[in-house]
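One chain of protein is taken out of this complex; the other chains stay put.
Per-chain numbering from 1; labels A, B and C assigned in written order.
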Amino acid sequence: MNLYEYEAKSIFSQFGINIPPGMRVTKPEELRKVFFGYPLTLKCQVLSGGRGKAGGIKFARDLKEGEALAKQLLEMTIGGSRTESLLVEPKVAIARELYLSVTLDREQGCPIFIGSAEGGIEIESSANVVTVPIPYPYQPYVARDLAKRMGLSGNLLSKVADLATRLYNCFEKMDLDLAEVNPLVVTEGEEVVALDGKIIANDDSLGRQPYFKGWQSKHLVDLSDRECRSRLMGLNLVELDGNIGILCNGAGLTMATMDMVKKFGGRPATFLDVGGGSDQEKTLFALEIVAENPNVDVILLNILGGITACDDVAGALVNFMKKSPESRLVVRLRGNNQEIAEKMLAESGLKLIPDLEPAVKEAIEKSRTLAGARN
Amino acid sequence: MNLYEYEAKSIFSQFGINIPPGMRVTKPEELRKVFFGYPLTLKCQVLSGGRGKAGGIKFARDLKEGEALAKQLLEMTIGGSRTESLLVEPKVAIARELYLSVTLDREQGCPIFIGSAEGGIEIESSANVVTVPIPYPYQPYVARDLAKRMGLSGNLLSKVADLATRLYNCFEKMDLDLAEVNPLVVTEGEEVVALDGKIIANDDSLGRQPYFKGWQSKHLVDLSDRECRSRLMGLNLVELDGNIGILCNGAGLTMATMDMVKKFGGRPATFLDVGGGSDQEKTLFALEIVAENPNVDVILLNILGGITACDDVAGALVNFMKKSPESRLVVRLRGNNQEIAEKMLAESGLKLIPDLEPAVKEAIEKSRTLAGARN
Amino acid sequence: MILVNKDTKVIVQGATGKMGAAHTKRMLAYGTKIVGGVTPGKGGTTIHGVPVFDTVREAVDATGATASVIFVPPYLALDAGCEAAAAGIGLIVLITEGIPPQDTAKLVANTRARDVRLIGPNCPGIITPGETLLGILPGVIFKPGPVGMISRSGTLTYEIALVLSDAGHGQSTCVGVGGDPVKGMGYPELLSAFNDDPATEVIVLIGEIGGSAEEEAATFISERIKKPVVAYIAGQTAPPGKRMGHAGAIISGGKGTAESKMKALKAAGAHVATTPGEVVEMVTTARGQLLRT
Partner (left out) sequence: MILVNKDTKVIVQGATGKMGAAHTKRMLAYGTKIVGGVTPGKGGTTIHGVPVFDTVREAVDATGATASVIFVPPYLALDAGCEAAAAGIGLIVLITEGIPPQDTAKLVANTRARDVRLIGPNCPGIITPGETLLGILPGVIFKPGPVGMISRSGTLTYEIALVLSDAGHGQSTCVGVGGDPVKGMGYPELLSAFNDDPATEVIVLIGEIGGSAEEEAATFISERIKKPVVAYIAGQTAPPGKRMGHAGAIISGGKGTAESKMKALKAAGAHVATTPGEVVEMVTTARGQLLRT
């Protein structure tokens, strides 16, 4: 779950990380209540990246200019994401910019600090980046090692190391995937301040983080309505631009099926992993949400029963076909309780295809026919 | 720092450990405000042990009996410790009593759980005791291992294990030396409740435990006034029943000096470790607090300079002798800056003895003369 | 075969839960030596004829088990894994999906320090066909034979095992390492184990988009692996920036593409298939060449 900058900063502040004074604004006239002086920085609150380049950050010298800019910024859409509000802060006198983040490193299997003596950058493409693996249990010397490797010294080393320790505490206590400060600025008064902040909360941990309770739905704004509803049902839906809706159990099998559809000349419309052990209700929901997409001509359901019992899937299919014609369906079903499933579906006239490659080819064939019929 | 039962239970409760409803009472008439029904348990709040045997726990069937008992209990002194208040609780219907504690095991160098399927006992003398070392970082399976070894099973195993995990969390987060529940009772309704609780907070950790800020002075009630004032100055004073006041730097040397005084026929009046690196002010305070004890005829100061600089000690002696005659003093002083110290003290006429055994013998000799003169 | 065989004594943590019980039954039916279940508070009962213990330590003491399959809920998995490691279990197969990745990282640190092998989490487990099954793989699909399989995916492994079995290529052992970004054993250790396993002729490596484990495996293959490797990467047509089902399956910052992985594996001398059907063809070719050499 991606958080807005103002949310991330509020969390940082609770862990003792310096942030600039700030105010969230949803209407231009709220600027009158700003309790700190001009010039102001006005920043679009969006979940997408690249805000600065897109013109989502402006500076105002006085209230009049501020209100005009606020009006304009509040209407912006950046990278497909609508501006939720503005974060207004006094303009900071910057002596130096740094980069600092904590994330999990999948290859090393542990959290890492990422730091750079260069701030405000795209960290993936920067040369001056240092990383330090973080052992568990944490001790603050790891942050000092980081600050040292970032080339810092003196008081600045100690201040940045202290902030890095707080950032790690925040990362661990709040179960984050990413806690990033970019840029971390050193002010002309030698204060170390998180000028911009990004937090990605771990989705699997939301259930044990009371702070984030109820936050999920309002943070799925970069997903389509159907992707969003699927996520809230615990399903992983990705919408693509083709006409074959693909549903499978298991992420790898769904990807492989999608790849095969494409390879053999078809065009996938959805990637939908119904997950392992999914029940009848969930499978029905999955079928319906795929069918709902107006681009979908054919639904290719590919279930290889491991945890999933085929009869549960068949039950969902029987229900689905009460409302939707079986003619759009291509079903590959194999695994546990396969015989029961076949019996259940025999009555409906739905033919099961036991092997994947023929099923994929059948779905492509059917999609061409149906797409042709539609045009 | 020993805590009162009501303080310990309040902390337990903050960590999610079940405690009986309770009310602290400092006057008999406060019993009228009790918000739960009779019969009541009235318990003396004292820092010493053996409260039950000493008659410090009574049961009242009604308010009248309660007030009479409260009056009586509030006046009790148990093991030299005055009753601070009463803790009043409803009488619990007990199905079973257990024992549970967390403490540091010095030999294994780690915290341990101590448990027993027998409660309300002197744990040192009980046969049914099991201990489980606690690895760091903590995981709750350790508490289940404990509950299993205590011979528990079923729901009770899970409930006691859960409580043990909370007790450990309390022990770790609050920097305790001991977190003890004795007895831990299973009620007739199968609830697991901490019926009595004992906490010893670690003295060296008080500085980082804001919860305990300002608590120390009111919890030194089992010490004499002089022991208490010394503790607040960071000095370790133990008062004994002899007439030779012993001050040394270092615990081992102080004990060894005390042992030698006794062995050669003297009677130690104080054990005072002025600690390593102690400054002039602290040393002067130490000399004065020893001199203040009316039983002290002779002061034996034994300083072997490691961290301690002899000239600092000499400075304290010079100041001390402005108010107190040097005739009561026997000083053994050796180590860093010894020559400067000798020079400083030469003017006062105080003779320094370089070796310990002669100094001890001199002190004993002098104590006999002075004790004789006094009688 | 690697890691497990018919004599491996196995306990199931979370054996009395819905999923744990169902798969305990299936594993027993497959022939797995399940010697105990562990559910705190249920000690003394039985599940499908297997004794249930309150703690892993008790189960290990009573049965001599050396492996554990874990089905506990996600927030209890770190505790369960540490319990197994502390009780002397040498191989942990962690099936649970949805574990907070920081918990997994802590468990990985714990098992590494104790030299305990961890498979998973979010994985289907291990099968040595005809001998034993630790996890949730559908036993009927797998046949004994000379193909060693390592995979980040569950059902895709079944799919490929199915077409391999149908084509007469049975498997020595199949290991599903799981789809999470942070996990226990990875490709190098398992490639190395298959390389040393006399029962394995050909190694099939099933990867997917996200991370750089396949690129690292490629380096390892070129340096250390003597046996033929057939690789397949899922997500060749996945759009960037989207999480494709598995927590670990995401192309981010231009990294973790199927293209990059396939290129690295090809450069390392592996045979790289684009469909499950091609995997079968390449295994057939590789085994044919082995017979000739």
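Some notes on this structure:
Note that contacts are C-beta pairs under 8 Å (C-beta built on N, C-alpha and C of every residue); 3 or more make two chains touch, one makes a residue touch a chain.
Everything quoted here is computed from the prediction, not taken from an experiment.
Though it is not drawn, the left-out chain touches A, B in the full complex. Of the listed residues B:Met23, B:Ile57, B:Ile94 or B:Leu240, the one in contact with the hidden chain in the full complex is B:Leu240.
Touching the missing chain, out of A:Ala161, A:Leu247 or A:Leu284, is residue A:Ala161.
The residue touching the chain not shown here, chosen from B:Arg149, B:Lys262 or B:Arg368, is B:Lys262.
Residue B:Glu172 is the one among B:Glu67, B:Glu118, B:Glu172 or B:Glu342 that touches the chain not shown. Touch with the chain that is not drawn comes from one residue among A:Asp145, A:Asp203 or A:Glu342, which is A:Asp145.
As for the chain not pictured, it touches chain B at residues 104, 106-107, 109-111, 124, 135-136, 172, 175, 177, 202, 204-205, 207-208, 236, 238, 240, 248-256, 258-260, 262-263, 268, 271, 273, 275-277, 304-307, 334-336, 355-357. Residue positions on chain A in contact with the hidden chain: 135, 137, 139-141, 144-145, 147-148, 153-155, 157-158, 161, in rising order.
Assume only the chains that are shown with their structure count from here on.
Of all the chains, the one whose CA centre sits at the greatest distance from that of chain C is B. With centres defined as mean CA coordinates, chain B is found 55 Å away from chain A.
Looking at chain B, one finds that residues 137 touch two or more other chains. Multi-chain contact residues of chain C (touching two or more other chains): 106.
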